[in-house]
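One chain of protein is taken out of this complex; the other chains stay put.
Chain nomenclature is as follows: A, B, C and D, assigned in order of appearance, with residue numbering initiated at 1 for each chain independently.
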Amino acid sequence: MRETWFKRARAGVITAAVLALVFGFAPTLYNNSSLLFMMMTYIVLAQGLNLLYGFTGYLPFGYVGFFGTGAYATALLVMKLHLPIALAIAAGPVASMVVAVVLGPLLRLSGAYFSIANLAASQILFIVIGNPNMQDITGGPYGVKIDQVYNPTASYAAMVMLVVGVTLIATFFRRSRFGQGLKAMADDPVSAEMSAIPVVRMRLLAWLTSAAVAGLAGALYAWNLSVFYPDAVFTLEISVFAIVFALFGGVGTVLGPIIGAGLLYALYNAIGISEPQYFQLIYGVLIVGLVMFLPEGILSLLTRRGINVF
Amino acid sequence: MSALLEVDKVEAGYGAVQVLWGCDMVVNKGETVLLLGVNGAGKTTLLRTLVGLQPCRGGAIRLAGEDVTGLGPDARIRRGMAYMSELGVFPTLSIAENLRLGAYGASNAEARRRAEAMYQMFPALAQKRRSAAGSLSGGQRKMLGLAKALMSGAEMIFMDEPSSGLAPVFVTQVIETLKGVIGGGTSLLIAEQNIAFLELADRGYLMDHGKMAVSGTRAELESSDAVRRAYFGVGAEG
Amino acid sequence: ANAPSVIKIGTLYAGSGNFAVASQAQYKGLEFWAKRVNAEGGVYVKAYGKKIPVKIVAYDDQSSTSTATTLYNQLITQDKVDLVVADFGSVLTSVAIPLAKEHKMLLIDPTGSSAGFFKEKTDYLADVSIPSSAVWPMPLAKFLEQEHIKKIGIIYGSNDFDGSQADTLKAEFKKVGITPVFDHAVPTGERNYTVLLHSAAAARPQALIELGYLPNDVAFLKSLKSSGLHFPFVFTIFPGQFKQLMEKNVGKDALKYTYSYPAPPMIKYEKVNLGMNTDQFLKAWGKTHDGAEANFVNAGGYNAGILMAKAMGTAPQFTQTDLHKALLGMSGKITTVLGAYKLSPTGAQLGQRLPVAQFQPQKDGSLKTVVVYPASHKTGDAIYPAPQG
Amino acid sequence: MSSEPILALTNVAKSFGGFQVLTDVNFELKPGEILGLVGPNGSGKTSVINLISGVHQPEAGTIRFDGAEIQRLTPHARVKLGINRSFQVPKCFISMSVRENIEVAAHFSGHDADIPAILEDIGLSGMEAAPAASLTANQQKMLDLGRALATGPKLLLVDEIGAGLNPAELTGIADLLKRIAARGISMIVVEHLMEFLNKLTSRVIVLSAGKIIFEGSLGDASHDPEVVTAFFGGAA
């Protein structure tokens, strides 16, 4: 008795719909849309990272590399080739997938070796793109400016769609045999091969999907920001935030990264706005405290009680 | 004969699952005791609890009359226990280093002497003494684990299936070696399935679903129906 | 319209990260201004015909552009501030530019001087304090030319601030037929100049120019001193702005005979027609800051304040466009603690050029800032080549 | 009935970091046959299985399965062709339940496996919801076997599944393997326990130090002096 496709996807569709509603209507109640936009960006990044880490065990320390690549691909296509913004945005994930293919051999590594090699790769991208010798091609350290296509409303709407999209992708990972295969690989790649799982190909697929999500997020971010310097889209802080948010919520689930990113990012801003002088201190203490008392992430509150989290 | 190890109504488990239900057991000084029981009966869990790797949820464990229930594995091992786990080695350390760790408390010279004895027993290990333990074959790991436990020179050694996966030639050798060890006054508690080990044992216990079902001398065990049933799969009908 | 009870001025500062030092200096300057006007009952706002106190709403962006984006937006949309002052530097200013345009808010930009911001005409941006970094090295180039120094080495950081200066310098040299004998961009995070200095020395330049951020200059000067190398002419940017800090960090010995842009208050403007002149400013600052010496960026923050005040005092309506017009209208007519105030039509600062000065050791062991170029500000002759030892 | 061999190894060799693990290994396996592979510890038995199943690639020689060379194929491709194995050191998917362990294999191999029957075979029915991590080492080995069966293999490589079992349990496993073989599945069984092998097959290959030193019946093996010294020891 196989469940029907819809039955399996139902929780995901509901989650996506709720997110669409929340972020669709939020600006009417709270019109700091930059904050909402950033929150969505981090939800997408945390979820994109979860696709890779939560399901394959590969923790991409340099996840921001894909984000930056997407942002730059979009910005440069608008600046240099004057492509229409929609096309330029579509190029974002394509560019980051190309980078992911080039970095494919990193998947031969495991554990910390992979994480740090990936971090190195993102730094390489950053250094190359932001290098003064690249001024004619990427703008080098002088950054990029595409304010002719600046459109906060449209980019906001696009980001809402991306949040929905990535939630559905995560649902697929969580509820499909594909995702189960990924988890098997994470447990034991040799046994997975012996279960007829094409380990290398599936890992690459997860890697590409994850990269594309970050690339698209980067593209929309570039559109929303429209003026930025290389470090705005390549700073390691973005990787670290995405990882911390995803882990905090609980990886390997669909809701975890959403809740983790939503909650911690909201806290981050709440503290930044209410207690700017002690911003860092309070945020640090809070995170340490949360981890010590909820060592398995927020969702462990449920799983500990035997509730299976989606 | 004085009791070296006394196990008094020990309970243990994993998370919500209780595995051991009030296990009683005694191992006397210099005695070899065999722990029998089908797959999943709780032998490994009992050994791990005795050495302190698994928290004891009830009952008491005494070593030479002293209560060790509250002590961690390091403290128990310092008091004269040793444990040979089912599969564990230090994979990235060399074989020589693994052995040295077996004699963690001993002096360098003493450890070297004991290691040489181990290499004689298992030439395969001698050949690879500089290689990483993680490159060994399954059986070679077993040899290493056994050698490591013997290196300790402890007076109470727990062994979890020392012969499983060993070729007959080595099983014979292990039994011979253990005979030598027993002669030296060491007490052994061996969870084992190979009948050949019965010849070593003074006494034995049969575990069933986390409880001690039968205990007795070798002869008593050999004639016990329950043991026959569990162990040889015969006698169930008759 | 009804007069508000306070004028809310929103700004950001970096409590930590790359820009923390400079950003907090700027913020302190702005606070200093606010305290002073409030002590006098507030700023005079022409549109309401009376003085109104000002209130600064400030958040910590931790030097992060993404945090800065949300916080600028918070200032505009939630706090509904009346004026927005950008955080320090081009990087943290950049993200505010599109937001200002979107919300039709004037962005008062004290230190974000990237040439890229001012390419097109906008009603929502005014660089009030610091000239575009691209024009900073003009006097330096002229001075080198005047001194007939032809073999020049340049080391500069890979960032907008330093890169644009290096570009300007090189373009100016090209005009007179000079190509640098040593020309290296280094990563912005570079802290190790030992090898670079050696390579530079091998090219035997008559002048070595290092364009970096403050930590670069500290590392550069310290490396230079401890390397035992000697160059006849060494230029770095930050000693002219943070002389005290630099003296403490690299030592007077390492600074002697080096050149820099002496920024106000190191060069003094006595005749000003808006706010305090340099000496008054220094004195007032010392009084409220336990005797600490004000630096350039402090002055920049203060300067932004007085220009805003003047704009509010002239704009017929309290609207962003009128304030912008007022700021443009003041261009060329005003001299402040930072010197002449001159805006291009796109809002770029053109006045307030930075001269060239040399730190000359005195008998008492102190270092005197001697302006050596241009002639109009000159207070002494350059000692060239720098004596060894 | 001169049927083609289902598996043939020709001059297979393998080394690790200069250490020669297998030298010139040649043997064939007929469809439906059970072959015993024995030898002292470290003689290369598991390595043979690793090479056939594709976990490692041979340095020299060919491996043919069903007439086609397979030594360059990925492990999962070999699984699809019908080769599977169990592991000497259990390697199940420990974050999954028992049932999921088997389901995954069934799904990806595209084999329409009868999961309840497999669970019954490996003695884990009733435990399908238990996390694999909570199984004993021996149970995990059985789960490994179940996973292999779920892919519908034609050739099954069994690595020391009997180690650590008591005679009663061994009999049970021997019966299980015989039943599996009866479905036409060829098998290579690595084992040290001769009584156990005896119940399954008469043909064995004896490896020693990476070379085949004997091929023939188990009975003959125990009288071969070389085999006796290498494998059985003096007291065979």
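Definition applied: a contact is a pair of C-beta atoms (placed from the backbone, for glycine too) under 8 Å apart; a residue touches a chain by one contact, two chains touch by 3 or more.
As a convention for this text, contacts and distances are computed from a predicted model.
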{"item": "UniProt protein name of the chain not shown, from \"Amino acid/amide ABC transporter membrane protein 1, HAAT family\", \"LacF_1 protein\", \"Transcriptional regulator\" or \"NitT/TauT family transport system permease protein\"", "value": "\"Amino acid/amide ABC transporter membrane protein 1, HAAT family\""}
{"item": "Chains in view that touch the one left out, judged over the entire complex", "value": "A, B, C, D"}
{"item": "Selected from A:Leu59, A:Ala75 or A:Ala206 as touching the chain missing from the view", "value": "A:Leu59"}
{"item": "Option from C:Leu169, C:Ala185 or C:Met312 whose C-beta touches the chain left out", "value": "C:Ala185"}
{"item": "Residue in contact with the excluded chain [from A:Ala121, A:Leu182, A:Ala217 or A:Ile258]", "value": "A:Ala121"}
{"item": "Touching the absent chain when the full complex is considered, from B:Ala3, B:Leu93, B:Ala126 or B:Val181", "value": "B:Leu93"}
{"item": "Touching residues (missing chain, whole complex) on chain B", "value": "51, 53, 72-78, 81-83, 85, 88-93, 97, 100-102, 104-105, 132, 134-135, 148, 152"}
{"item": "Chain A residues touching the omitted chain (full complex)", "value": "59, 105-106, 108-113, 116-117, 119-121, 123-124, 127-128, 131-133, 189-190, 236, 240, 243-244, 247-248, 251, 278-281, 283-288, 290-292, 295-296"}
{"item": "Sites on chain C contacted by the missing partner chain, in the whole complex", "value": "14-18, 20-21, 24, 63, 155, 158, 184-187, 189-192, 194-196, 198-199, 202, 214-216, 218-223, 225-228, 245, 248-251"}
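The criterion applied here is as follows: only the chains that are shown with their structure count from here on.
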{"item": "Chain closest to the middle, measuring from C-alpha centroids that were averaged per chain", "value": "A"}
{"item": "Chain whose average C-alpha position is farthest from chain D's own", "value": "C"}
{"item": "Chain B and chain C: spacing of chain centres that average the CA atoms, whole Å", "value": "75"}
{"item": "Distance from the mean Cα position of chain D to that of chain B, given in whole angstrom", "value": "28"}
{"item": "Shared-contact residues (touching 2 or more other chains) in chain C", "value": "none"}
{"item": "Of all residues in chain A, the ones touching two or more other chains", "value": "none"}
{"item": "Chain-level touch network, classified as line, ring, star, complete or other", "value": "line"}
{"item": "Chains that touch, pairwise", "value": "A-C, A-D, B-D"}
{"item": "Residue numbers on chain C that touch chain A, as the complex places them", "value": "15-16, 58-62, 64-67, 69-74, 77-78, 90-91, 94-95, 97-99, 101-102, 114, 116-117, 119, 158-160, 163-164, 185, 187-188"}
{"item": "Partner chain D, residues of chain A touching it in the complex", "value": "177, 180-181, 183-184, 186-188, 190-200"}
{"item": "Of all residues in chain D, those that touch chain A in their complex", "value": "53-55, 74-76, 79-80, 84-85, 87, 91-96, 100-101, 103-105, 107-110, 144, 147-148, 150-151"}
